[in-house]
Structures are given as C-alpha cells and as structure tokens.
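Presenting subunit A:
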Amino acid sequence: MLETIQQIPIEHYVLYSSVLFIIGIFGVLTRRNAIVVLMCVELMLNAVNLLLAAFSTYLSDAQGQIMVFFIMVVAAAEAAVGLGILVMIYRNTKSTDISLLDKLKN
Partner candidate 1 sequence: MQSLSNRSKLVVNKEMTFMERIYLPAILKGMWTTLKHFFRNVTGKTATLRYPEVKRDFAPVYRGWHVLKRDEQGRENCTACGLCAVACPAEAITMTAAEREKGEEHLYREEKYAAVYEINMLRCIFCGLCEEACPKEAIFLTDRIVPTDYVRQNFVFGKDMLVEGVEPEKRINVKVRQKHVTEKK
Partner candidate 2 sequence: MSQYLFLTLALVSVATALLMVLSRNPVHSVLYLIATFFAIAGQYVLLNAQFLAIVHIIVYAGAIMVLFLFVLMLLNLNNATEPQKSNAWKVTGAIASGSLLLVMVGALKGSSAAVAQVAHKADVGLVQNLGRVLFTDFVVPFEIAGILFLAAMVGAVLVGKRDIKL
C-alpha cells in the first residue's frame, strides 16, 4: 500500500483523528452513564493511536507504532480497573450515573 502516502496527505489523517478525538470529548461531556464515558475515553485514545500510526508510516519510523502498543497497554489496564471500579459503584449505588458520585463535594 505504498500509494497510500502518495495519494493522501498527512493533514487528512490529522484532521480525521482530531474529529474522532472531539467526538470522544463530546461524549465525555454529555453522557452520564459511566460505561459510555469510559468508552468515549477509549475512542479518544484510539484517535491518538491512529495519528501515531499515520506519522510512523509517513516517517518510516517504527517508534510511532511502538507508542501505539504502549497506549494499548494503558487502555487495557484502564478498562480493567475502570470496569472493576464501575461494578463496585453499581453494587453500592445501584446506578452507573456519574452525577450521583459527587459525595466529596461537601
């Protein structure tokens, strides 16, 4: 797929991944279900992954793809711990609504 980098300018990838990232941010801001919020965080991480992979290919440098692996590691760890916390929260409050979790306010 050599033609990819000849036909598609890198700006397209930057724009594309920033749109994905923004969608993730929008979801984090507007959704109240904690699981969906976690999923939006995953989407944001993926947008970054995509950008790293694109730069890695365009620069012919494997380091970008290595960074993607590390981000995947972080994402997997985050999903495991996050979902564990979520299940605990659900057990205690019978809800996954993030706006109920403001007990530290007062």
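With respect to how the candidates were assembled, all candidates are chains of the complex that A comes from, given by their letters.
Everything that follows uses one rule, which is that contacts are C-beta pairs under 8 Å (C-beta built on N, C-alpha and C of every residue); 3 or more make two chains touch, one makes a residue touch a chain; residues count from 1.
Just so you know, these numbers come straight off a predicted model, no measurement behind them.
One chain among 1 or 2 touches subunit A in this complex, and its number is 2.
Subunit A makes touch with candidate 2 in their complex at residues 1-5, 7-12, 14-16, 18-20, 22-27, 29-33, 35-36, 38-40, 42-43, 46, 49-50, 53-63, 65-66, 68-70, 72-81, 83-90, 92-93, 95-97, 99, 101, 103.
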